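Part of the complex only, each chain left as placed.
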Amino acid sequence: MTSNQTRFRVRYAETDQMGVVYHANYLIWMEVGRVELVRSLGFQYKDLEQNDGLYLSVIEAQCRYVFPACYDEEIIVETSLAKVSSRTLAFSYRISSADPDRLLAEGSTRHIWLNREWKPTSLPESYRSALQVAVNAV
Amino acid sequence: MTSNQTRFRVRYAETDQMGVVYHANYLIWMEVGRVELVRSLGFQYKDLEQNDGLYLSVIEAQCRYVFPACYDEEIIVETSLAKVSSRTLAFSYRISSADPDRLLAEGSTRHIWLNREWKPTSLPESYRSALQVAVNAV
């Protein structure tokens, strides 16, 4: 299974008065992770929307919080493509801090493809085979 | 099981370029819901932090998205206290639009209590019994 690592620093805006990152922001980080995974496979989610009229809609999201992320820490989001079918996608995520190297959270998202009329649709074969490679790779 | 309903309108800031509410915002709405549920039970989460040094930390969050929320819609978050123990809490949420009356999402969160030193701690008996009432109520 291919995975992609993307890195960024925690923004002040992402913290809350508990002194750590507000939990909803991890879902935003997962979004950053899956966009970069798709880019690493040779295409861009942006083009799917603009050129193909395909929207990757989230139908389920889940996150288990292990250790709090702190302001200015370097975060690593490791994203894997867990499952691909013609109509759905599933990603899994491992979010950790770089220094110290520590697991912060694990999560997953499930998605369906929608067309411009907001109807469920299938991903064209060319894209699907590119994604399938990522699932099958060891 | 006691539940609390809280209502607000979707903000423009909460939408994304898909034309609907960005999915991470539902976790923020759940937070609004559980704060109002606690208030309806006669105390305030704010006081737990300030006066008792107790922090309700999220250890798991999950959301299933059924229908997209749109800008300016009136949203109803119905929050229930699913489980109370001395050290943990679990809430469940039903998020819907007011007009048309339509289920948008269902979710749940699990929490532990932390003290000012970020150590897991127990909720004092007085609070716990107030919460327990909400779980037992029919």
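In order of appearance the chains are A and B, and numbering begins at 1 in each one.
Note that in this section a contact is a pair of C-beta atoms (placed from the backbone, for glycine too) under 8 Å apart; a residue touches a chain by one contact, two chains touch by 3 or more.
Note that this is a predicted model, so its numbers are computed, not measured.
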Given 2 visible subunits, total identical subunits the whole complex contains | 4
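Everything below uses one rule, namely that only the chains that are shown with their structure count from here on.
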Between chain A and chain B, the Cα-mean centres are separated in Å by 24
Would you mind writing out the residues of chain A in touch with chain B in their complex?
-> 17-18, 23-25, 27-28, 31, 49, 55, 57-65, 68, 118
